[in-house]
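What you see is the complex with one protein chain gone and the rest in place.
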Amino acid sequence: MTRDEAFFEFLLRMGDNTLILGHRVSEWCGHSPVLEEDIALANTALDLIGQTQMWLGLAGEIEGKGRSADDLAYLRDAWDFRNVLLVERPNGDFGQTIMRQFLFDAWHSLMLGRLMQSSDTRVAEIAAKASKEAAYHLERSADLVVRLGDGTAESHARMQAALDDHWPYTGELFLSDAADKAVAEAGLAPDPASLKEEWDEMVTRVLTEATLAIPEGAYVHKGGKAGTHTEHLGYILAQMQWLQRAYPGATW
Amino acid sequence: MYAQMVKSTGKGIKSREEMTDEERQFQDRVDADEKIEPKDWMPEGYRKTLIRQIGQHAHSEIVGQLPEGNWITRAPTLERKAILLAKVQDEAGHGLYLYCAAETLGVSRDELMEKLHSGDMKYSSIFNYPTLNWADIGAVGWLVDGAAIMNQVPLQRTSYGPYSRAMIRICKEESFHQRQGYDIMMKMAFGTEDQKKMAQDALNRFWYPSLMMFGPSDKDSVHSAQSMAWKIKINTNDELRQKFVDQTVPQAEYLGLTVPDENLKWNEETGHYEFTEPDWSEFFEVIKGNGPCNKERLGARVKAWEDGAWVRDGLMAHAEKKAAKVAAE
Partner (left out) sequence: MSTEWPLWEVFIRGQHGMSHRHVGSLHAPDAEMAIKNARDVYTRRNEGVSIWVVKAADIAASSPSDKGPLYEPSQSKVYRHPTFFDIPDDVGAM
């Protein structure tokens, strides 16, 4: 794997994570528990879509085949998507959505913080902009996890169930493969494994305050980063890509 | 409009002789274009009519999220997705501003929500029509937001302060809504054959429902006369409908699309277009609940509200626990 191939792979991972999570969060629009939350979730989704445009735009540049961010989002099949499985998991109830968001945000804010030191200035610039947004997402999702975890008996039970469901999907965020090692060596991005300790601390602190119990099992569901996804991604793409696929060459 | 057929409570306008001193003073203030604020004295009929009107307007904004929201996950480019999401999010904001304006009149948002869910309060007929192809998203922005703007711009001058301020904020946001819609229409109308077909299909389906948004003719309605005297309604329904047609027909021509009305023609003498009235029996059916999407729309709102109860309660419970802790310290 050349440096640029690894770099491309890394950029797809960043961009696909935000693309798919942004897509999921946008599904809430018009259906949230309360208007204030509807608006807040849409802000999160908008930030993630904006970040997608930047990451996938740069990915297309590095690849050098003339593919735009839209080409990459709308014209790849599932096996070419590089997002972690966590972000494609269905929204479930509001608690599951917020828990998924929190577990991702905690990783995302750490990752973006480190990417601000990337040897590539383009990456550093995107990360600088995105990390401000991610910091706010984390502030909001962590706060909601605490409040709902330590709210009523029902909200507590739902948040615990959400945590139990998502937990086995968090490990993938910290797995390193050849591409990760190559970009880390080039100083482009941190080795994902190096974020684990800080993430554990942050997540433990918030979940403890939320009176939630961290699940025991150590099993890790993985595959997304390498293109082997859950069944859910196919449905997401069927919706998302439908117009582009049905009417090739049209401009919108 | 977003608030259609709002009935005032009185039996028509009182003459100055019939008015009490308070009523006369109130009417003088309205006539002098002074703003009425929440703590000011106001006739009970004014308050009740405003609650109905602002409440119905607010409901329309949030139910209005649904037909467009339904295309967010299918938007054809990342930019279109972001624009549409921002637009639909704005509508949630409009609902929020309006509910807050209604609350200054002594009704809570939850009460208004319950009235929407039970069917006691209505929302605009337009949102009971489906969005079937991507050009519908263009047509909704162009026609539906366009019609809404036509009504909302004059309402910025309405006599009730909080309503007026909400309208000012909303109007600033609405202009982007209509323009993004027309922008989609241009891409479609000047695009491939398939896209043109979608654009024409969208116009065909949304033309008459858009005309219905202004409500049936109210030139003889005592309710409208009272609302206009109170300046909570600024123009008659027919005036606004005519203005809408006059503005929209050239825009359709620019797109090379055909307005689905054989009788549409420019009248040199009046300086207005002549056009066919929408089918008002269809309008009344939709209002009654028999539109193509009434059940889905209301069902989606009720589901969101019920599914969200544990979240609202959980967050409230946490806040109370925290407050109790602080008090104990």
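Letters A and B mark the chains in the order given here, with residues in each chain numbered from 1 onward.
Throughout what follows, a residue touches a chain if its C-beta (ideal position, glycine included) is under 8 Å from a C-beta of that chain, and two chains touch if they have at least 3 such contacts.
The structure presented is a predicted model; accordingly, all values stated were derived computationally and were not measured.
Colleague: Touching the left-out chain: which of B:Pro43, B:Pro76, B:Gly93 or B:Pro278?
Modeller: Considering all chains, including the one not shown, the answer is B:Gly93.
Colleague: Looking at the full complex, which residue from B:Gly69, B:Pro162 or B:Gly191 touches the chain that isn't shown here?
Modeller: From the options B:Gly69, B:Pro162 or B:Gly191, the contact with the absent chain belongs to B:Pro162.
Colleague: Based on the whole complex, identify which of A:Gly50, A:Gly113 or A:Gly171 touches the chain you can't see.
Modeller: Final answer for the missing-chain contact: A:Gly50.
Colleague: Spell out, residue by residue, where the missing chain touches chain A.
Modeller: Where chain A meets the chain not shown: residues 34-36, 39-40, 43, 46, 50, 129, 136, 139-140, 143, 147.
Colleague: Which residues does chain B use to touch the chain missing from this display?
Modeller: Residues 35, 37, 39, 79, 82-83, 86, 89-90, 93, 96-97, 100, 103, 108-110, 146, 161-162, 164-166, 168-169, 172-173, 175-176, 178-180, 182-183, 247, 250-251, 254, 309, 312-313, 315-316, 318-320, 322-323 of chain B touch the chain absent from view.
The definition used in the following text is that only the chains that are shown with their structure count from here on.
Colleague: I'd like the Å distance between the centres of chain A and chain B, where a centre is the mean of that chain's Cα atoms.
Modeller: Taking the average C-alpha coordinate of chain A and of chain B, the gap between them is 36 Å.
Colleague: List the residues on chain B that touch chain A in their complex, please.
Modeller: By the definition above, chain B touches chain A via 62, 65-66, 69, 72-74, 76-82, 85-86, 88-89, 92-93, 95-96, 99, 134, 184, 187, 191-192, 194-195, 300, 303-305, 307-319, 321.
Colleague: Touching chain B in the complex: which residues of chain A?
Modeller: Residue positions touching the partner: 19, 23, 26-27, 29-39, 42-43, 45-46, 49-50, 52-53, 56, 69-70, 73-74, 93-95, 144, 146-148, 150-152, 154-156, 158, 236, 239-240, 242-244, 247, 249-252.
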